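One protein chain omitted, others in place.
Here is subunit A:
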């Protein structure tokens, strides 16, 4: 078996999710190659070559891939991937965009968002927003798979010494062009890979009150998230949303503040190692999944938390 992993990156840095996907590839077994498609992305190729367990890194460096347009990546990955038994990518918005195109071009099914590998053709994935877990077997000769990164512990990012090969395959479908982007700037760790996440819900009452959470988060080196209710109420932007319709997180510590614990939120965070809930409603469903629950008014508890953390950190 031979597995092609499509690297997740921003043309300058390899994203950790790639290491999680390589871990999923290792669970399948076989030679693992990594494809880095981007523009001026040589450094990413070097970084990928150091990842544990990688056999060969293929770099497709061209303006056509600079913004990861699904039409172009789809054609490239279908072309490069047709010689492999498995093609894997992280189930982020980039992988979700181009991978189904790859599958359709190769006339195979896609298995989305896998959480576990049972065997080379059988995988476990969530359905119904994580309210049911399906074990799915693929009969296709090439398995196209997106991987839920938080479900696999990453391989080491250092120590490997894969060869790096330049590809001169240029696929510009000519169907789409990049117009612009607005990316949220933050010095805090990325929500998807942070070790600690502090999230606020509708109980925060407005966007300004999220500053309280940011102060606590900065003490602990944590990322700040939000429930869909807080996003829909306009308190914070959508890219902070944790849940089935937002980011799936699985940090060491998840602190839910003023979050009731709707099913769709729980689907995004219940794999966290330790969950803390702070809510004044004793009956809130979030307490049913929390390891430590504090029934309190968050506007008193969060400033106290900041003070107590200053004492111990």
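Couple of notes before you dig in:
As a working rule, a residue touches a chain if its C-beta (ideal position, glycine included) is under 8 Å from a C-beta of that chain, and two chains touch if they have at least 3 such contacts; residues count from 1.
Methods note: contacts and distances are computed from a predicted model.
Here one chain is missing from view; checked against "Electron transfer flavoprotein subunit beta", "Trehalose import ATP-binding protein SugC", "SoxAX cytochrome complex subunit A" or "Putative aldouronate transport system permease protein", UniProt names that protein "Electron transfer flavoprotein subunit beta". Only one of A:27, A:43, A:170 or A:295 touches the absent chain when the whole complex is considered: A:295. From the set A:1, A:63, A:133 or A:156, the residue in touch with the chain omitted from the display is A:133, counting the whole complex. Touching residues on subunit A toward the chain that is not drawn are 67, 69-71, 74, 92-94, 96-105, 107-113, 122, 126-140, 173-184, 190, 192, 196, 220, 237-239, 244-245, 247, 252-253, 263, 270, 273-276, 287-296, 301, 304-305, 308-309, 311-313.
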